[in-house]
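Excluded from the complex is one protein chain; the other protein chains are retained at their positions.
And then chain A:
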Amino acid sequence: MTDSTLTSLKLRGDAFIAKRRRQLVVAALVFAAVACLPLGIRDVYLQNVLILTLLYAAVSQSWNVLGGYCGQISLGHALYFGIGAYAASVLYVNYDIVPWFGMVVGGVLSAVLAVGLGFMTFRLKGHYFAIATLVIAEIGLVLVHNWDFVGGALGIQWPFGQDSIWTLQFARDKVPYFYFALGLLVVVWLVTYFIENSRWGFWWRAVKDDPEAAESLGVEVFRSKLAAAAVSAFFTAVGGGFYAAFVSYIDPESVMSFRFSLLFALPAVLGGIGTLWGAPLGAAILIPLTEITRSYLGGSGSGLDLIIYGALIMVVALAKPEGLLSLFTRKSGGKA
């Protein structure tokens, strides 16, 4: 190799590092701007919407690790969300263990379960995998319904107590929840950011694009899927644990119904799967829309919000199959 090619290789490497650094700066600015929102928004209802938006952004980004980067479309993430919610609730209500710890327990349980289920389901391809995840989550829902230890169909009510950062109970002021949700999103975003440029991240994308070619290049296809499932399930469950603390009352339908699985997948699909900003962007559009339709058109029982999602997804699928984020990144030709 000549000196000039060496120099050009080095320049390419430097350009890449500069691009990665730029992404971090943009993220810092975006998250800082979002962190300022509660200063201007004092309305509790709007704060509520913001908190849910951040939570769904974080969980959808977790879904995106498995569905977007690794290409394994799960329609059963409500299972992990529910496990997180139930682990935090049972440990707190029955054993007085702080939800911070309960969330992590739920996360670890979910990750282990995801690996176990992955051993069976990752032999399935495409739609069959998605159907299997959906069915397994429904089985989980039925089990929890009939499991008295976790409250059965009645669910679990968190006791009212002092506002405390330890118990994550804030009856008077929603703002701490806002910062927790934002913190969770930042953590998940950073995890995605670092994994994206690691060997695992590359392996996942190779598995998504062409598993057989990936295998021939030394990629451990099966192990890659298991790793993606574990990371994805862990953070989904942490989100579920937080949600339980936030709403203070859970029952099977309110944390594990199919609706949630859909709501975790849709923001990523709408914004752009396998990207750093697709899920947050999708959540920022979808979740406020959901809340607005709910308050103006009545509860979620009508299913009207689901019709709106369906319509949105169809529009995106037809007009911008790569997701809305591609509107912003088209020029650079790269991924965001």
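Everything below uses one rule, namely that a contact is a pair of C-beta atoms (placed from the backbone, for glycine too) under 8 Å apart; a residue touches a chain by one contact, two chains touch by 3 or more; residues count from 1.
Everything that follows uses one rule, which is that contacts and distances are computed from a predicted model.
Peer 1: Any idea which of "Fe-S cluster assembly protein SufD", "ABC transporter ATP-binding protein", "NADH-quinone oxidoreductase subunit L" or "3-methyl-2-oxobutanoate dehydrogenase (2-methylpropanoyl-transferring)" UniProt assigns to the chain that's been left out?
Peer 2: Matching "Fe-S cluster assembly protein SufD", "ABC transporter ATP-binding protein", "NADH-quinone oxidoreductase subunit L" or "3-methyl-2-oxobutanoate dehydrogenase (2-methylpropanoyl-transferring)" to the record, the invisible chain is "ABC transporter ATP-binding protein".
Peer 1: Check each of A:97, A:131, A:190 or A:221 against the chain that is not shown and name the one that touches it.
Peer 2: Of these options, the touching residue for the absent chain is A:221.
Peer 1: If I consider the whole complex, including the chain that's not displayed, which of A:82, A:118, A:140 or A:274 touches that chain?
Peer 2: With A:82, A:118, A:140 or A:274 as choices, the missing chain is touched by A:274.
Peer 1: For review purposes, identify every residue of chain A that touches the missing chain, sorted by number.
Peer 2: Counting over the whole complex, chain A touches the hidden chain at residues 1, 5, 8-9, 12-13, 16, 197-199, 202-203, 205-206, 208-210, 212-221, 274, 333-335.
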